[in-house]
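Apart from one protein chain that is not included, each protein chain of the complex appears where it belongs.
When the chains are written out, they are named A and B in that same order, and each has its own residue count from 1.
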Amino acid sequence: MLKKYPTIKFISTRAGWYFITLLVAVTLNFTLPRLGPNNPVDIIMGQFGSGLSAHEAQQREERYLMEFGLIRMKGGEIVRDGEGRPIRTSLIEQYGSYVGMLAKGDLGTSFRSSEKVWDIILRALPWTLALQIPTIILGWFIGNLFGAYAAYRRGIFDKALFPMALFLNSFPFFVFGMLLVYAFAILFRWFPPMGGYDLALMPGFSFAFILSAAHHYVLPFLSIFLIGVGGGAIGMRTMGIYELGTDYIKYAKWLGLKESKVLFYVFRNAMLPQITGLALSLGTMVGGALITEMIFSYPGLGMAMLSAIQNQDYAIIQGVTLIITVSVLIANFSVDMFIAFFDPRVKAGIQMGKGG
Amino acid sequence: MQNKIFDAVNCVRSFGHGKKFMTAVDDITFDIKDGEIVSLVGGSGCGKSVLAKMMLGLYKPTSGTFLYRGKPITDHKAHWREVQSVFQDPFSCFNQFFTIRSQLKAAFGIYKEKPSDKEMEERVDRALLAVNVKPSEVEGKYPFELSGGQMQRMLLARIFVLRPQVLIADEPTSMVDACVRANILDYLMKLKHELSMTIVFITHDIGLAYYVSDRLFIMHKGKIVEQGPPEEVTTSPKSEHTVQLLEDIPDVNREWIKRA
Partner (left out) sequence: MSVIFEVENLSLHYLTRFGNKIHAVNDVSFTMEQGEILGIAGESGCGKSTLVNGLMGLFIPPLHPTSGDVRVGGESLMNRSPKDIRQNVLSRKVSMIPQGAFNALNPVRKVKDIAADVMAAHMKGMDRKHIYERLKERFDLFGMETDKVLNSYPIQLTAGERQRSVIGISTLLNPQMVIADEPTSALDVTTQKVVIKLIFELLEKKIFSTMIFITHELPLLRHVADNIAIMYAGQIVEKGTAEQVVFDPRHPYTKALMGAMLSADAEQKTRKPTAIEGAPPNLAKPISGCRFAERCPSVKPECKNREQVIRIVGERQVRCEYAE
């Protein structure tokens, strides 16, 4: 039936594959904490259970067991056997309840603070997005401009820019972040070394708060931005030089096309892989943010993840991992769609029924 | 009785499914004997390159049997110790970042046990001399520093280094000009005579095939439409496709296309 509409067929097959990937990711996310010889509740209890009375410990354990769906529930009450012990669920039942909760958008509850994981993520996410999205896009844009100019002009500009961009791009970004902190926060004291805002202020739309947030923004911004500029410039320069040397560019020159047209050819074609790169880095930004945020103690997802790892707060770790997985999948899917509809080589393939 | 190097019986190789299904090699039966030079001749898309890849063990037949010395090809590395190939574009066969000499030496990597360093150096030197290149001429040189013709010779030098028993030459002369082409044909003959190598030569130019081969296979749409000794095939062609191939060569002595 769909054969008549190759485009719809292509999109739906692709989407189907991504859905399967998502299921696999969810399953892995479910399985991994349960792979060890002990269930996570035992580990947690082993760490936090000491010093509690037997009754408190049992209550605590039952709460964790509930959270993990390890015991059978009925009408909000724990189903107990004759001796008053909760009845354990099978792995399949656990999986079912996990997926069921996810479908309702429930990522569970933090073990530590009894807060909903989703609330914790929602509180941290804006910081991560505010730090990453403008930085990545701006870095990409400026990097590409430099790269394009270097490819076209070559000469001195290129000779100076290229090693610099290469240096920036190959610098491990956490080392770069730490150097920035050392130089501008500790040595010169121009910027605060850590945090997203002055903790003495209440988050809100006050002038003082925004100023403080901006002040705290500079160093993490630079640490991602400069590396992004380097990456964008190198990619664009390399692609641009490659395109300039292709036979069809030579042919266009031989035919007497205007220089502006020839450049349009070059950069349009060089842009395709660059846009792919942008979409991918936007997708992986949540994951990529982790370390930057840890270095600068920035109150985003990365910090949430770090403290969850330190506290062995499985619910948060699972929640954040899932968010990262989903954003990577969405980015990959958008790249697939973008390439399919903007690169005629692929588009032609789909319309001839070779896609999917 | 001569040993059979390759032995194909009702060999088929197809690709794809449904609408995209196509048969590249269609029910071919042939054998190639030890020490022969056989040419596979045909236009683009006739299946000659797929057949070459089957000889290298890169494709398995979809149906029928394809044997090398009486056995199916299973172990690639062992197979490539005995069967080697040269391709059209020598530049894509060499790594631009290493010297030619080091890459010729690296060819020994295919052996289970490498000869001593001294012996390897000597064999590389002898191989270079075999293709009329003084070892000093390429000393320290990288692939991009040589011309296409010289690089094509380097590919052949690699064969002289490895001395395989069988050589699959896939259009080795289609990207070089006439003078270099004659050179390469000379070296192929030398490989045959000095190392008694079995050579499978793949080309679209029946004129070229005529000069080197003991036997010609004319291919069209996956089938061998005619085979036999070159004299017989070129003087009294039986298949219309052979006639076509002969006619399409611009020969100086024959009418080719009339200009209005």
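Criterion: a residue touches a chain if its C-beta (ideal position, glycine included) is under 8 Å from a C-beta of that chain, and two chains touch if they have at least 3 such contacts.
Model, not experiment: these values are computed from the prediction.
The chain that is not displayed touches the following shown chains in the complete assembly: A, B.
Although one chain is not drawn, the whole complex shows that of B:G64, B:P135 or B:G149 it is B:G149 that touches it.
Of the listed positions A:F19, A:Y182 or A:Y251, the one in contact with the omitted chain in the full complex is A:Y251.
Residues of chain A that touch the chain left out of view are 246-248, 250-259, 261, 265, 268-269, 272, 343-345, 347-349, 352. Where chain B meets the missing chain, the touching residues are 43-44, 132, 147-150, 175-183, 185-186, 204-208, 210-211, 231, 234-235, 244-246, 248-254, 256-257, 259-260.
FYI, only the chains that are shown with their structure count from here on.
Note on chain placement: the centre of chain A and the centre of chain B lie 50 Å apart, centres being C-alpha means.
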